[in-house]
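Apart from one protein chain that is not included, each protein chain of the complex appears where it belongs.
Coming up: subunit A.
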Amino acid sequence: MDWHFVFSQALTQAIGPTMIVYALGAIGLNLQFGYTGLLNFGQAAFAAVGAYGLALSVVAFGLPFWWGIVIGLCAAVVLALLMGIPTLRLRADYLAIVTIAAAEIVRRLFRATVWSEHTGGSDGMRGFSDPFFALNPYPENGNFQLGFVSMDSGRLVVEFGLFNLQYSGRDLWVMTVGWGLIAVFLVVLGLLVHSPWGRVLKGIREDEEAVRSLGKNVFAYKMQALVIGGLIGAVAGFVFALSRANVQPDAFSTDFTFYFYVVLILGGAARIFGPVLGAALFWFLYNIFAQGLSQAINSGVISADVINQTQVGPLVFFLLGLGMVLLLIFRPQGILGNRRELMLDVR
């Protein structure tokens, strides 16, 4: 069994483009759920309107790439207002219900056959990412060797002996932009949550009536948190769409939202670095289970009579679910969370 391959694959993925999408989505969710206590079960919809805003602008309307980004962000703001205005004055559960329904409506709209000549229906769209990759500064056919870092016709290999990390030139460009965005959002969020503005958000999470009685316009703060978290969700959608160079409506199902929640809870909600650590760990575990099992079957370590290749996928999710349950039992605050905080009676 090729352990080198398994570890290399898993670790390559652990900081790769897909992990960045999860990290960004969970960063937005962290502001909404972790700090403000808003149960947004529609983060996938924010990613979807971001991704489709970009794709439709560029492909269907022939607008420049940057207009696509602006339109995607505006769509996320509109979505946040649509979901927030009717529900944020009500109890917390109403937002949860509306967001989960709205996310499904958004996905169905993009999937609808009525507009399929523009949106591609369930097949989705492609052909919007060229302007992005045209900006790629990494040489397409670069070849160099520098210590343990080498590039072989545009493919970067970082060799650590026990494992290596391998990225294509396109991945590298997505990762450069993606990690840059993560860094920017973490700095912004770090400043915000340590400001009096962030203190009001945490107060709302604890007891919004109390905060209201202290003269704060709770509705406005909740709306701000929903919009900002949604914008970051839309950015996750951009990175998702660009890294795959296509958008597909069914990628933005409710599962997507719940992966963001898993990432957030795993890393630790209401912790600045929680989403990033959670995303890396989640995606590492997913890949090491998937690759490990697959390798074990191929090399005969696990007999194909016990489990075959097609069963690996569901089993991995079973194992991740089990891991999540164990985490909630033994470390409910997540990796970075504060147990003392969690043990307080929250009524």
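Rule of thumb we're sticking to: contacts are C-beta pairs under 8 Å (C-beta built on N, C-alpha and C of every residue); 3 or more make two chains touch, one makes a residue touch a chain; residues count from 1.
As a working rule, contacts and distances are computed from a predicted model.
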Chain not present in the shown complex, as UniProt names it (candidates "DsbE family thiol:disulfide interchange protein", "Glycosyl hydrolases family 28", "OB-fold protein" or "ABC transporter ATP-binding protein"): "ABC transporter ATP-binding protein"
Sole contact to the chain not displayed, among A:Gly28, A:Gly124, A:Gly203 or A:Gly267: A:Gly203
Options A:Ser122, A:Ser153, A:Ser168 or A:Asn217, residue touching the unrepresented chain: A:Asn217
Residues in subunit A touching the chain absent from view: 188, 191-192, 195-200, 202-203, 205-207, 209-218, 224, 228, 340-341, 344-347
